[in-house]
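The complex is shown incomplete by one protein chain, all other protein chains being positioned as in the whole.
Moving on, here comes chain A:
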Amino acid sequence: MILDWLSYTLITLGALLSVIGGIGLHRMPDFYCRLHAVGVTDTLCSFLILFGLSFQAGFSLATVKLFLIFAFLLFTSPTASFSLSHSAWKWGLTPIGVREDAPSMKIKVREES
């Protein structure tokens, strides 16, 4: 009973974070910031949902599989977002708020606007 409610709470929190990540996807000013918004759904959201589901499964092989899903997500999601951001950078997409000559990268922190 308590476990049930705990898992409902965790899954609801995870779903809420997923919605917030979606809102961030639309609210953020440019591509790179949107990547950060999606980072929320990649890490804490998926963790909360899988953790909540593992309470439903109890001590069984299904829990192990849920954990494996989480581990694979942990390894693949940074690779995916790195390849996205890296190709955007290679093709010359300048982040908002950073000077135009950014690829030469003489600057460390952006100028005050």
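Quick note on the criterion: a contact is a pair of C-beta atoms (placed from the backbone, for glycine too) under 8 Å apart; a residue touches a chain by one contact, two chains touch by 3 or more; residues count from 1.
Keep in mind that, in the parts below, contacts and distances are computed from a predicted model.
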Undisplayed chain, where the name is taken from the UniProt record, one of "Transport permease protein", "histidine kinase", "Na+/H+ antiporter subunit E" or "DNA-binding response regulator MtrA": "Na+/H+ antiporter subunit E"
Chain A residues that touch the omitted chain in the full complex: 17, 20-21, 23-24, 27-30, 32-33, 35-37, 39-40, 42-44, 61, 64-65, 68, 74, 77-79, 81-82, 85-86, 88-89, 95-98, 102, 105, 107-110
